[in-house]
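Next up is a structure, given as structure tokens.
Apart from one protein chain that is not included, each protein chain of the complex appears where it belongs.
Going in written order, the chains are labelled A and B, and every chain counts its residues from 1.
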Amino acid sequence: MALFTPHTENEIREMLDAIGVGSMEELFSDIPGVLRPKSFDLPAGTTENETARIFGELERRNRLDYVSFLGGGYYDHFIPAAVDTITSRSEFVTAYTPYQPEASQGTLRAIFEYQTMIAGITSLEFANASLYDGGTGLYEAIAMAVRTNGRKKIIVDAGVNPLFRSIVKTYITNLDLEIREVELQDISTDTESIGGLLDDGVAAVVVQNPNFFGMVDDYEELFSLARTRGVVSIAVFYPISLGIIKTPGEMKADIAVGEGQSLGLPLSFGGPYLGIMAVEKKFVRKMPGRIVGETVDKNGKRAFVLTLQAREQHIRREKATSNICSNQALCALRAVVYLSLMGKNGFRNTALINLERAEYLKEKIGNIRGVEIIAGQTFNEFTVRLPMSAVDFAHKMLGHGYAAGIPASLFYQDKPNHLILSATEKRTEQEMDGFVAVARKVLP
Amino acid sequence: MKNIYEKSVPGRRGVDPGTAKKETEKKLADRYRRISDNGLPELSELDVIRHYIRLSQLNFSVDTHFYPLGSCTMKYNPKVNEALSSLPGFAGTHPFMAYLDVDAVQGSLELIYSLSELLAEITGMKGVTTQPYAGAHGELTGILLMAAYHGTKGNRKKYVIVPDEAHGTNPASAAMGGFSVISIPVDRDGGMDVNIFREKMSDEVAGVMLTLPNTLGLFPRNISEIVKIAKKHDALLYNDGANLNAILGKARPGDIGFDIVHMNLHKTFATPHGGGGPGAGVVAVSEKLVDFLPVPIVTKTKGGAYTLDFKVKRSIGRVASFFGNFAVLVRAYAYIMMLGREGLTDASEKAVLNANYIRVKLKKYYDAPFDRNCMHECVFSARRQVQKYGVHAIDIAKALIERGIHPPTIYFPLVVDEALMIEPTETESKETLDEFIRAMVEIAETAEKNPGMLKNAPENTPVSRPDETKAARELKLTCNR
Partner (left out) sequence: MDITVLDGYYYTKEHEWARIEGTTATVGITDYAQQKLGDITYVDPPAIGNELKQFEFLTGIESVKAASDIYSPISGKIAAYNSALDENPELVNKSCYTDGWIVQVEISDPSEIKNLMDAAAYRSYAAGLE
């Protein structure tokens, strides 16, 4: 059994004496017998050595012997080793929320730089210190829009990540809000229909770029229209794509929200991830989550603090902008370190390589007879229509060592043969050639 | 110290991700292209390493400093857990693999399943969801479970009761879930005032949120009565498990009568706080709420394989994209496995021992609003120091920083004037506690003799007290690029 309590028998005795109780049990005398556990049937503890062995066995029950084309908002990107070196520093890992600025300048400064870089890549004014993930972040963006204009209806494009949409639906079940989802035209946003719905009852309009099927679009006109109708524009974005594609800020979005996993975070079977939020200036006081600001100390020296705390739950309780307390600070640190390492050029090049790899795969797989590449601008993910069920195809391909992509039918029942594939900078031409060769055999 | 933009040099390269072929850019039509600068700095890898490693050195942390921050359970985080959570099979798995083929992710699913079973046993509950990403997220999940439970019975209840000592997240979560909050004061014994509670209770109350032990570090002696009154009105009992570290093996929320409990894995189960997160706020529920849990749920087939169940009939839906903060779950599972039944009980006993030791040693010097045995944390008030010497809780906190100790939580709970909430945790040794006690005594004495000295603390830190008013008025939230 591994124990992390340092007390010796003598010390326990001394401490109990100091307290003035005869036994450890006496300290728990406020808990009456009837409330004591009916059972506490846990295994005996294990040593560190044994634990590591057991976890090794567990880990090996996950398959690792495949090449992955899975995306869907979560991507297998290259992570420089230096990200781990910095983010495994104890001083970052084992600190708490920086409430005491004099003892937390490291975390505060890193978050401040994170806010700056997020503002930079989205070309919006301000970012917060992080939210849990993209999906919960989208809800927070919607709630912010509702706080801003007091309206009750939200227009959401069906091309927005279906997991995000389902989180939002869960969140609003007991609220007086209405979500109107607008169907896609095959796999592209029906911008015209969305525009037609923007009236003075609409709080916000939500679109995603690239959308869940990988389609890239330009929403500047839609967002301009929204602005004239008092509707808040929410752009769901994919950070890596912003190396080359038009940004939420360039499209004049009011709020940008995205899943930040691609910025140096491992896939880790669903988390921890990173909810990114950036906003136009006028929304900053409505923004949820921690925000770090620059100021000076009493000697005039530059200093950083958590600011605008009056928005938050520990002060405003039921009137807070959100209930969020713990966030994803260490994940935000990974992101800022990743972005610093990549820098201006590396960030752009990474995006270009992603485009290149996906275009390569698109071309190769498009050469297979019966496979239809659905036309349109894409980034590192695209959709094909197969001459068979995408679920069956993916299953067969896994047997050959390829995670082929996401069958759209998992979330869009009317698209049984649509498969969504992504190729990041980690996929080599050789891997893609191998994948296409096997696909030829598997397809009818 | 310069910020990273001030260290940036135009044209300097960091990590090279490779180069795309020249014609690649043409694959992106002009109208979809980014035109504006991406706002990122230009540094070498060494520049970046040095910058952030230096930043790390400006922090206090559990691994470098005593960190008795009340309500946050800043215990030691075993290092093996970090290594286990980054094993390639765990860190490298795409969550959509679970949708393609559960056979490919049996290890991860088993881990989620086994951890859920252990947490259900620890809390005396029947069902578990690992989806919530943090304590407050667990609270919201609990509130949505309440709404769904009453909704299914055709009851649209309006209120959630929260005692005024509760964490701010409790009322905020209740409001976010669509309920109005009724706040109940604490009585002289430090528990929720049961008379006022009874008075405010009605069939329109959906649930009662209680922290156990409460934020005053006390186990409410009237808990059974509160449970009885709530049940009479079919109000669900929600346990904010932020303070679960006090009662492992000593009491289980399920046995006491709670229907929902969230556990902060980053507190009780030793996963690191990361400067504010990520945490995990796993929720466990009693029998009657099992059918409402978020989907998907990891289940075990008769053949012993693990699979996903999307068909929970009355499920509230998804609260997270996948299974929650999985890498945090890995750490917590390793921790629980290592400690086992006896180790967990030992952890709570030592946490309570340490807190009481501090309590008795300091009660001569600081006002204790409730003079009784505490659980894992003790709450003092700096009222005496304020009234006699004009020294506030914040001055005491800053004086501790000067002495290399992270301060306790201050000004919380709100019901105690000038609160100092001290949670030493079980992993701290008697020497460390004695050192802290000496520092607190010395500060109390300085307050008496030379209060001005405390007003200026800290002096020997990377910065002295920042001007928070300026920060909030001028709102500089990004570096100049």
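Just so we're on the same page, a contact is a pair of C-beta atoms (placed from the backbone, for glycine too) under 8 Å apart; a residue touches a chain by one contact, two chains touch by 3 or more.
Here the structure is a predicted model, which means the values were calculated and not measured.
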item	value
Contacts of the hidden chain among displayed chains	A, B
Hidden partner chain, touching residue among B:A83, B:V102, B:L308 or B:A472	B:A472
Which residue of A:R285, A:K364, A:H400 or A:K426 touches the chain not shown here	A:R285
Among A:K169, A:R302, A:R316 or A:K426, the residue in touch with the chain that has been omitted	A:R316
Missing-partner contacts on chain B, residue numbers	411, 468-469, 472-473
Absent-chain interface as seen on chain A, which is shown	285, 308-311, 315-316, 319
